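Shown here: the complex without one of its protein chains, the others still in place.
By letter and in written order, the chains are A and B; residue numbering begins at 1 in each of them.
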Amino acid sequence: MNTTDQEIVLSAQGLVKRFGGITATGNVSLSLCKGARHALIGPNGAGKTTLINLLTGVLQPTEGSIFLNGQDITRLPPHQRVHRGMVRTFQINQLFDTLTPLQTLALTLSQHYRHGMRWWKALGNNHRINERCEELLEQFHLAEVMNQQTRHLAYGKRRLLEIAIALACEPRVLLLDEPVAGVPAGEREELLATVTALPEEVSVLLIEHDMDLVFNFAKCMTVLVNGTVLTEGDPDAIAKNEQVKAVYLGTEAAHG
Amino acid sequence: MLTILFDGIAYGMLLFVLAVGLSVTMGLMNFINLAHGAFAMTGGYVTVLLMQRMDVPFLLCLPAAFISTAVLGVIFERTLYRHMYHRSHLDQVLFSIGLTFMSVASMTYAMSSSQQIIQLPEWLKGRTEIGEGTWVLGMGHYRIFLIVICALLAWGLQAILTHSRFGSRLRASVDDQRVAAGLGINVNGIFMITFAAGSGLAGLGGALGIEVLGLDPSFPLKYLIYFLIVVAVGGTSSITGPLFAALLLGIADVAGKYYIPQMGAFIVYTLMIVILLWRPHGLFERKGGK
Partner (left out) sequence: MESASLSLQAHSRWKHLETVFWLFALLSPWLLAKHALIINEIVIVALFALSLDLILGYTGIVSLGHAAFFGFGAYSAALFAIHVMPDPLLGLLFGAGISLLLGALCSVLILRGSDLTRLMVTLAVALILKELSNKLSWLTGGTDGLQGVMMGPVLGKFDFDIRGITAAWYSLAVTFLLFLLIRRLVHSPFGATLTAIRDNRLRAMAIGIPVSTRIAVIYSISAAIAGAAGALLAQTSSFASPDVFAFDRSADILLILVIGGTGWLYGGIIGAIVFKLLQDVISSITPEYWTFWIGAFLIALVIVGRERFLYPWKWFAKR
């Protein structure tokens, strides 16, 4: 186990992103080992979501490169990064509003199994996909609403679907952008349980504001402030770090 | 050759005045208004009516065309357009096509489908030639007049946008509506004034264009593509973008029709497609924008 732990699956080197004159990400380097439970924290506007967008290819970095399993993916379009096992969730739900949860998952799975170009058979004709759909719906408590249009679902359900879609892609590297934000307490536990129950070999990068959750979950943490890495280390070291305290206390005081 | 360049510039300037309102409304409200040409046509017909029926001098007709279409613009903005700002682009397209169709049919009904002609004042007829041989520059007086008027307008618009209070509010609203509203700017009012001014300019352009572009009820459809080219190529973030795009379009069109007449408007369309392939957001879009 120890040797595989050291295998780096995702690494970003010297990422810079500028919008016009504003630098949103300034020289960020980050690496994720196989099976990592890595948290990315930082105050609002620190550039956490921008970093995720860079990693997944929604944005192109101004400078720097990104490697997935040792291959340079800096210039790959987003969908090819997904094919290589890197999947994300969104901070703000990004769902298919006119489809039902069932249709959404079935479509995601059929795309995942490379059936996306099949046009002669109906969606739902594949036994394996249907079974997996039922499993996922059950697991995420979506079974009773599986035939309602997504846009009519309650927020909590939508949030669960958001995560379910990502897991349907069977990620090897999973980027979670504030997964439990706005989730009602009851469903929150379920969600956390699912995330903790992820297979050990899946590497997870978690963005979250809830410090209890972060400290329970993460084995390693990166603190991002103003688009640059402030510090990196295990949770104990971060908890003791004076600079981090200052940043968080400072912002909390400001929100105050 | 210089003559062609000159005619092209005059033509381009005219297109600029016609299309600049569309560019600003599109940038400001993200609204695709395919009925813009209908306002231009209205301005043209106002001029024709005033001159033919009431013998109003041409120079007085121009402000009349501006004001009447601006008023029309306000009425339409208040009653119809403002319901469309937050609709999907498909709805906006359908709506403005509908408006265009209605205007075309109504004009045909009211004014017949024939071409309208106006009598220009004497001092705008004729032309002056400078130089000799291949470098001769023949300038129609009316085209000199066009260039002067349109250049003044462009300069004036630029000055208003960059130096006045209204201009800075307008630019703030274009950049980010919500923030602008948060700063206490009356975005609704700005929309209305801009829409009115844009329609008014189109009407003025329509009046100025009778001599150059012709005027009949199919005007809004015939020149729709030209307006759209100016906006798409020029971008919606400045005055200079559409200005350069309009000049480029004017010169390319005049030169193309002169040198390779059998190709017709083919050159312009192809040029536009090539430009949009190369720069999908127009030639002058700010880098790092949305």
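FYI, contacts are C-beta pairs under 8 Å (C-beta built on N, C-alpha and C of every residue); 3 or more make two chains touch, one makes a residue touch a chain.
For clarity, every value in this text was computed on a predicted model and none was experimentally measured.
**Q** If I'm reading the header right, one chain is hidden. Which shown chains does it touch across the whole complex?
**A** By the stated touch criterion, the chain not on view contacts A, B.
**Q** Among B:84, B:180, B:239 or B:254, which one touches the chain that has been omitted from the display?
**A** Checking the options B:84, B:180, B:239 or B:254, the one contacting the hidden chain is B:84.
**Q** From the listed residues B:60, B:102 or B:152, report the one that touches the chain absent from this view.
**A** The one listed residue touching the chain not shown is B:102.
**Q** Just to verify: which one of A:82, A:176, A:221 or A:244 makes contact with the chain not shown?
**A** Residue touching the absent chain, from the options given: A:82.
**Q** Check the options A:134, A:187, A:210 or A:232 and report the residue that touches the missing chain.
**A** In the full complex, the listed residue that touches the missing chain is A:134.
**Q** In the full complex, which of B:19, B:32 or B:202 touches the chain missing from this view?
**A** If we include the chain that is not displayed, B:32 is the one touching it.
**Q** Quickly run down the residues of subunit A that touch the omitted chain.
**A** The missing chain touches subunit A at positions 56, 58, 77-80, 82-83, 87-88, 90, 94-100, 102-104, 106-108, 110-112, 115-125, 127, 130-131, 133-134, 137, 143-144, 146-147, 165, 168-169.
**Q** May I ask you to list the residues on subunit B that touch the chain which is not drawn?
**A** Touch set of subunit B with respect to the missing chain: 26, 32, 80, 83-84, 87, 89-91, 93-95, 97-106, 108-109, 221, 224-225, 228-229, 231-232, 262-266, 269-270, 272-273, 276-277, 280-281.
Simple rule for what comes next: only the chains that are shown with their structure count from here on.
**Q** What's the distance between the Cα centroids of subunit A and subunit B, rounded to whole Å?
**A** Roughly 48 Å separates the two chain centres.
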